[in-house]
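Apart from one protein chain that is not included, each protein chain of the complex appears where it belongs.
Just so it is clear, A, B and C label the chains in written order, and each chain counts residues from 1 on its own.
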Amino acid sequence: MMSHEQIQQCMDSCLQCMVACSICYDACLKENDIGMMRDCIRLDRECADVCELAAKSISQGSPFVREICALCANVCEACGKECGKHMHEHCKRCAEACFACAKACRNMAA
Amino acid sequence: MMSHEQIQQCMDSCLQCMVACSICYDACLKENDIGMMRDCIRLDRECADVCELAAKSISQGSPFVREICALCANVCEACGKECGKHMHEHCKRCAEACFACAKACRNMAA
Amino acid sequence: MMSHEQIQQCMDSCLQCMVACSICYDACLKENDIGMMRDCIRLDRECADVCELAAKSISQGSPFVREICALCANVCEACGKECGKHMHEHCKRCAEACFACAKACRNMAA
Partner (left out) sequence: MMSHEQIQQCMDSCLQCMVACSICYDACLKENDIGMMRDCIRLDRECADVCELAAKSISQGSPFVREICALCANVCEACGKECGKHMHEHCKRCAEACFACAKACRNMAA
């Protein structure tokens, strides 16, 4: 059973990850080495969308919140791993936000 | 392995279900017996949002398409069961669209 | 020209409004007087979705950020006015978040 603080913290992690992914997506589209950033762009966008759904499902008391958070944890991990391969500052920040969100969503889904 | 037709058909089912759920959501909010329609309103809205994500994931070649379609199948089944309890024409149509989408998404996820 | 702080503050207002609307939507669906809450349910859901789009457009540097924020301000004002008619605590909090977001988005759109 999650406490109110844990639920709130998971939602905040989703929102922070959504923002970090959107910022990283925007920055990747402007990088000189965009040919290296294909997977990062794709996963950033996907991760932002799934974090959005997860934040919405938590805040509106969805009956599918566990399943959605389990999906979100998987997408965040994939995005975090991809971002972790790159040296750009926005990728590092995004990777951190992804792993924090993955952890919070994993607890939520358990 | 899905054929191109099966993939296309799954995406169409998601879009049709999204529309049917949105129409049912709108109609439920106008029903006299709105007190009976609480779960229907909630599930319609959730199902439309998840169908949207599923259609997007299919059309953009998401690496998470199977997981998202598995989630979508579960939400569609829950929404279809709830809609199936009500006599309103929009609920019946929505239930049909939900069960068709659940089936297509279940195949996609397999 | 917006400063970095103003942009950040607008995005935060959108995220806070999205959450407040989702909480209000969930709570309205559980109220005894749900027949009185029809417009509130509808506008909460719509406002949450448009705030989501606005937050995403700001964070990903969308070329349509002004237009999207102008739309968001209008939806927030309508939702805030509707929530302001009701005595429920969640409606009052939602109205506050809506008016704060409307103001921030209006500045962003200018």
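Odds and ends about this structure:
In the analysis below, a residue touches a chain if its C-beta (ideal position, glycine included) is under 8 Å from a C-beta of that chain, and two chains touch if they have at least 3 such contacts.
From a predicted model like this one, the values you see are computed outputs, not experimental measurements.
Of the chains displayed, those contacted by the omitted chain across the entire assembly are A, B, C. Remark: the residues of subunit A touching the chain excluded from display are 29-30, 34-35, 38, 41-42, 45.
Interface residues of subunit B with the unshown chain, by the touch rule above, are 11, 15, 18-19, 22-23, 25-26, 48, 52, 55-56, 59-61.
Residue-level contact of subunit C with the missing chain is found at 42-43, 46, 49-50, 53, 56-57, 60, 62-64, 67-68, 71, 74-75, 78.
We take it that only the chains that are shown with their structure count from here on.
With centres taken as mean Cα positions, subunit C sits 26 Å from subunit B. With touch defined as above, residues shared between interfaces to two or more other chains in subunit B number as follows: 42.
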